[in-house]
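First the structure, in the form of structure tokens, and then the observations on it.
The complex is shown incomplete by one protein chain, all other protein chains being positioned as in the whole.
Letters are used for the chains, namely A and B, taken in the order the chains are written, and counting of residues starts over at 1 for each.
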Amino acid sequence: MALRREDVFWAAHLAAIAIDEKEAETYVEDLGALVDAYEKLQAVDVEGVEPTRQAAFGTAPMRPDEVRPSLSPEEALANAPAREGTSLLVPRIIE
Amino acid sequence: MSLTDLTIRGLAEALARGETSSEEATRACLERIRTTDETLGAFLHVDEERALERARASDARRREGKALGPLDGIPVAIKDNISLRGMPTTCASKILEGYVPPFDATVVERLEEAGAVVLGKLNMDEFAMGSTTETSAFRVCRNPWDVNRSPGGSSGGAAAATAARQVFGALGTDTGGSIRQPASHCGVVGIKPTYGRCSRYGVVAYASSMDQVGTFGRTVEDAALLLQAIAGHDPRDATSLDEPVPDWVGALEGASLEGMRIGIPKELFVKGLDPEVESTVRAAIAQLVSAGAKVEEISLPHTEHATAVYYAIAPAEASSNLSRFDGIRYGLSVREGGMRDLYEKTRAAGFGTEVKRRILSGTYLLTKEHQPLFQRAQRIRTLIRRDFEEAFAKVDVIVSPVAPTAARRLGEAFESPVESYLADTLTLLCNLAGIPGMSVPCGFTSRGLPVGMQVLGRWKDEASILRLGAVYQRETDWHLQAPPEVA
Partner (left out) sequence: MARADWEAIIGLEVHAQLLTESKIFCGCSTAFGAPPNTQTCPVCLGLPGTLPVLNEKAVEYGVRVGLALNAKIRETSVFARKNYFYPDLPKGYQISQDDLPICYDGHLVIETAEGERKVGIIRAHLEEDAGKNVHDPAGGPSRVDLNRAGVPLMEIVSAPDIRSADEAVEYLKNLRSILVYLGVNDGNLEEGSMRCDANVSVRKKGETGYRTRVEIKNLNSFRFLKQAIEYEVDRQIRTWEEGGQVEPETRQFDAQAGVTRAMRAKSEAEDYRYFPEPDLPPLRVDEAFVAKVRESLPELPREKAARFQRDYQLSAYDASVLVADKEVADYYEGAVEAYGGSAKTVANWVINEVLRLIKESPEGIRATRAEPAKLAALLRLLDEGKINAPSAKTILEQVHQTGADPEEVMRQKGLEQVSDVALIEAAVEKVVAAHPKELETYRGGKKALFGFFMGQVMKELRGQGDPKVVQAALRKALDG
């Protein structure tokens, strides 16, 4: 499972982070070391062991179906980089 | 001794006796910040006006006989990944520069309901990913004991501010050791409670299944006072422990270690530890024995895998948690080009290298082909939990060093791979298992750098580790030492 340049670019694509060739080189090295570490985990006997899916013990608490006050649109959008009226603006989305 | 040398308990008593006021104490802290923080870099944001307003309100309450409790009027500060309405929360990242949350984290609400006076937000490693605070995008944070050294991380600012008497205590977060390790490096007490003990609502997520808010204080009691105020079930956090919080502080009075069984994990006392660190910690253990505790060697057989497991799970969860930083609703927004460019360029410009590294490795591990490996890591995590369950059948607490060395120089890498391995492993185990852990100052190196002792407890048993720490501090005075004056 050696890490290749394409793996780094694919991960960057999935994570929506632009990276260039030079960066990709360093990540191949860094992540490569990690990947080697993961390899060692293959040797551990995990037969019949449940994965720790959630760290909390117990089951999902539920809340009653009651409407609570929302933020005002001003509060909700106070940090918005681009807005028009009470809408958020983003570059044109091509479907 | 000046006002700022008091402990929280000491200040609370002085306030109760009318010897000083919250406003006076707050001003004293603000003055210290003014004179020391240019060098120390512990704070990312200070709000004087707000702090003084709250201090005055506290004093007014006290005059009317309506003081809220031991934390009323005590100046504190908060790590910058914890939301406080009206103050920026940046996580020391460019991608959140200028973001001001419209709500308070539950732990902040509780702290302020107890009357504490929040002075500002503390420096940290970007998104809590790091162990030296050097990945902060904004400023360098220095260790008050030696300003050429790092305070540790990721809660470096919180540890430094507490040690330097800029505040009386602080809130931090710990995902892989980020409270305990800087506490050790700065000679203060740092507690990471049981997973779920403190609400994560309002705390910017790094690794959701490991993040916990914890406290810094100069004494065990101070750290416990803060923890007592913020802990407890929160209906806004579905992973929050739904159990009553014991009276930790009350139980410290007259505490004894008689009969307490201390486990010494053989896998954590290995080559790679700085000999001074090891001997200091062993001396502390001897001290505990003379205070009545019993010691025995235990084993945590899956220790060697802890680092790989942590570096599989934490970045995976982080890669998902950090997807929300996209330049649309808040934060940095690079608007050059189309929709895809917005995402890719914003995130490329906004995240530092370490954060990108972890997002990429986490993303990689969650892809279809590697899911089996991710699940394998989750299984080994279960085995690590079991190691602790088995150990705690024989002992009540586990003691080890917190870090293989004392604070390292800024910009310096690890001496060796095994040192780097130990630096992670010593603290990570606790987060993987979800058990509580604390660092208590237990001595100094020959260079005068603080060394901390790590105490781990059973799941939900903060009480035992606090008890051990309190007794230890009755018998020692490491925690009373102050760092040299900062120019």
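In this text, contacts are C-beta pairs under 8 Å (C-beta built on N, C-alpha and C of every residue); 3 or more make two chains touch, one makes a residue touch a chain.
Only a predicted model underlies this, so the values are computations on that prediction, with no experimental measurement involved.
A.B. asks: If the hidden chain were put back, which of B:Ser22, B:Ser58 or B:Thr239 would touch it?
C.D. replies: Checking each option in B:Ser22, B:Ser58 or B:Thr239, the one touching the absent chain turns out to be B:Thr239.
A.B. asks: For the chain left off this view, which of B:Ala12, B:Cys91 or B:Leu428 is in contact with it?
C.D. replies: In the complete complex, the chain left out is touched by residue B:Cys91.
A.B. asks: Identify the residue among B:Trp145, B:Phe216, B:Phe351 or B:Phe374 that touches the chain left out of the display.
C.D. replies: Counting the whole complex, the residue in contact with the absent chain is B:Phe374.
A.B. asks: Hey, which subunit A residues sit against the chain that's not shown?
C.D. replies: Touch with the absent chain occurs at residues 14, 16, 53-73, 76-77, 82, 84-95.
A.B. asks: Mind listing the subunit B residues that contact the chain we can't see here?
C.D. replies: The missing chain touches subunit B at positions 81-83, 89, 91, 96, 99, 101-103, 105, 200-205, 207-209, 235-239, 316-317, 319-320, 322-326, 328-330, 339, 343, 363, 366-368, 371, 374.
Everything that follows uses one rule, which is that only the chains that are shown with their structure count from here on.
A.B. asks: Applying the document's contact rule, which stretches of subunit A touch subunit B when the two form their complex?
C.D. replies: So the residues of subunit A touching subunit B come out as 1, 3, 7-8, 10-12, 14-19, 27, 30-31, 34-35, 37-38, 40-42, 44, 46, 49-56, 58, 60-61, 63, 71, 75-82, 88, 90-94.
A.B. asks: Taking the complex as given, what residues does subunit B use to touch subunit A?
C.D. replies: Those residues of subunit B that touch subunit A are 98-100, 102, 195-196, 208-210, 235, 238-242, 302, 305, 307-309, 311-312, 319, 323, 326-333, 335, 337-345, 347-348, 351, 356-357, 359-361, 363-365, 367, 370, 373, 375-383, 385, 434.
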